[in-house]
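Excluded from the complex is one protein chain; the other protein chains are retained at their positions.
As written, the chain order gives the labels A and B, with residue 1 at the start of each chain.
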Amino acid sequence: MYDAPTPGSKVDQTDIKITAKKVQVYYGDTHAIKDVDVDIVDRAVTAFIGPSGCGKSTFLRCLNRMNDTIDVCRVEGEIKIDGEDIYDRRIDPVQLRAKVGMVFQKPNPFPKSIYDNVAYGPKIHGMVRNKAELDELVETALRGAALWDEVKDRLQSPGTGLSGGQQQRLCIARAVATQPEVLLMDEPCSALDPIATAQVEDLIETLKEQFSVVIVTHSMQQAARISQKTAFFHLGNLVEYDDTNTIFTNPSDSRTESYITGRIG
Amino acid sequence: MTYATHEGAKRHGSLLTVDAKTKTRNAAETRFRIYGIIAILAGLSFLVILAFSIIRSGLPAFSANMVEVELTLTPEQYADAEAQLFKTRAYEQVFNAAFTSELQERGLDTEFDAESIQRIIGNTGATLRSFYRANEDMLGQPVTFNLPTASRVDGYFKGRLLRENVTDSRFLTLADLDLADELKEAGLIQSKFNWTFITGKDSSVDNPGGAGIGASVVGSFAMMLVVLFLSLPIGVAASIYLEEFAPKNRWTDLIEVNISNLAAVPSIVFGILGLAAFIQFAHLPQSAPLVGGLVLTLMTLPTIIISTRASLKSVPPSIRDAALGVGASKMQAVFHHVLPLAMPGILTGTIIGLAQALGETAPLLLIGMVGFVAREYPGGLASAFMDPNSAMPAQIYTWAARSDDAFYEKAWGGIIILMVFLLAMNILAIILRRRFERRW
Partner (left out) sequence: MPVFWLVLILLALGVGGYVFGRSRAMASAGGDSRKLHSLPNYYGSNVAIKALVPSFLVLFIWLIAQPMFISSQIAGQLPDDIVPEGGSIGLIMAEVRRTAEGIDAIVAAGGMTEEMASSGRADITDFTARLQEAGQVVTGTVTQPILRAAQSYRSMTATGSLAMTVVVLLMTAAGLVYGLRETFPEFRARNVVEASVKMLLIAAASLAILTTIGIVLSLVFNTVEFFRIYPASDFFGSLTWSPSFQGNSQLGIWPLLWGTLYISVIALLVAVPIGLFAAIYLSEYAPKSVRATAKPLLEILAGIPTIVYGLFALLTVGPMLVKVFGDGGLGWMQSGTAVMTAGLVMGVMLIPFVSSLSDDIINAVPQAMRDGSFGLGATKSETIRQVVLPAALPGIVGAILLAASRAIGETMIVVLGAGAAARLSLNPFEAMTTVTAKIVSQLTGDSDFASPEALVAFALGMTLFIITLGLNVFALYIVRKYREQYE
């Protein structure tokens, strides 16, 4: 079990964006997440790895209260973003999700034009005053998602007509357009081919300069390539959380080592 | 990428304070949800209003205000009456005599007016005569007669007819109502369960009190038998073919399109089909429940086929594989394994299809099964299918189309009976589903 940040890690306390303490998640009678404590660093990529069904996605969805949409799901413990408990009764999940954006496993563009897909978030949050500002914001977001050059001539064509990799980058642009502070990504490359995966990984690399990125991945190589911190989940427990380098070269838990060397999972 | 205005990744204010924009959005959210609740409540309140009007307006049809008189007719009186020129007049006098003595027995001292009594109770002579002509062995013995009051008087007691709307006429005078009130108080007029309504036949336009739904219930029942015995086997056969054997080709595509379209063709078009094909072309008898059953069969088949196919589809392929694996032919696999497993679902669908057919009116009107045809009970099994008859909904329509509110009461009462049948069928379907439904 993971306890408190290891001495000697380079994490500076002021850089902590999200702190989770003793988080428990129940699906009906199933205890899906057990006692997870974790600190997520600002403007860095944190990867959650572990065998399927280990709870990494469930925990990710706690961070912007997406689990609220599931009736039987119950969350206990404390998750703070910038020192504010997001499960506080005064918190409006709508406002929270504007601050903590999310990208899903399968690209899920809305059945609208590319432009409208990206403009959706800014419109509902009332972030712009006029069409010119919106145009600017859409362009910025699409550029930020490295998609602008590919779609700038067909902004009005449907988003569902793009290729898988383009769709996923469109979804990232859509999330970025609301100007969140944290970006949660739930296996964003699992439905993509290797070339599209590489493009999205490059994008994540640049995104971390602006956002705290938390990514769930089933690929250890991906975690090693793009993340600075890695958390290993197993059977609902957070087994180990450390610098990515440390996890992959010198894991302190035997289960982490077994997983990394391919003996479990 | 530039988000120049903020330091670091701090682009949002505190989450603990809800900003104005979010407040308006949440208000819109609440409004939207309330629209939904209003829609549900509107739908449910229509249901309640409907149920309430049916029950309130229909229940009076099940009771009738009757006059109970006991009298004895001697064989001599009978022979005497039958010998006269105006025979019913003679019976009337017998009745009046008996009624007068009944009044005196009860110590009711009323100005007795024979005409007034006739207006209140209706044609007593005819009732007595037809009874004794049919039951000559009752002569000389005391017989208790329950005579229904005239429909206007009955309506007066049920609140359908108000005193202020009554103008003296040859049908009813205000003085009659005074007398009726006294008779009611003395217990001579009593409200009783109206068996005539349940067991009776349609009556003429001027006799709402004698109208009953019994004959048309028999007509409906005969039609339902025809529908059941045709649509169940044909529907199951068609579904088995389409679900289990049909190759994917133009012919089966055409059948599929046809079935889904027929399910949405207006019922009156099936009435036109019945009129043109069965009556004009095939010369089947008009107004016969057999023809009605045929029309309703064609109409319900698509519904039954659609639900039967759904039940067949819900039987997992592994069952078929298992049967084929032990060397059964495809036909054997379907008839020995798939069909029995799908049977509860098929029966449920069939019952619901039958319930739909039972309530259908428009096509029946076109093939002549209007209410006033239901004047007699069928004499036998064949005549139940071949002789002119009506059906419950068509009978209700005929009553509703007569402009006498005493018939409106019958129409509502008829609806209660129709709904009881429908409810029973639906409950049966639900029980079947609960009891035998299998989840794979």
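Keep this in mind: a residue touches a chain if its C-beta (ideal position, glycine included) is under 8 Å from a C-beta of that chain, and two chains touch if they have at least 3 such contacts.
Predicted model only: the values in this text are computed from it and were never measured.
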For the chain not depicted, the shown chains it touches: A, B
Selected residue (touches chain absent from view) among A:G83, A:P111, A:P194 or A:G262: A:P111
Contacting the left-out chain in the complete assembly, out of B:L16, B:A362 or B:L428: B:A362
Residue among B:A61, B:A411 or B:L432 touching the omitted chain: B:A411
Chain not shown, touching residues in chain A: 64, 66, 69, 71, 94-99, 101-104, 106, 108-112, 120-121, 124-125, 171, 174-175, 178
On chain B, residues whose C-beta touches the chain left out of the figure: 25-26, 28-29, 31-33, 35-40, 42-44, 46-47, 49-50, 53-54, 57, 233-235, 237-238, 240-242, 245-246, 252, 254-255, 257-262, 264-270, 272-273, 275-277, 280-283, 298, 301-302, 305, 329, 331, 355-356, 358-362, 365-366, 368, 370, 382, 393, 396-397, 400-401, 408, 411-412, 415, 418-419, 422, 426
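Keep in mind that, in the parts below, only the chains that are shown with their structure count from here on.
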Cα-centroid distance, chain A relative to chain B, in whole angstrom: 62
Residue ranges of chain B in contact with chain A within the complex: 1-3, 8-12, 14-19, 21-22, 25-26
In the complex with chain B, residue positions of chain A that touch it: 17, 42-43, 81-82, 84, 86, 88, 90-92, 94-96, 98-99, 124-126, 140, 143-144, 179-182, 206, 210-212
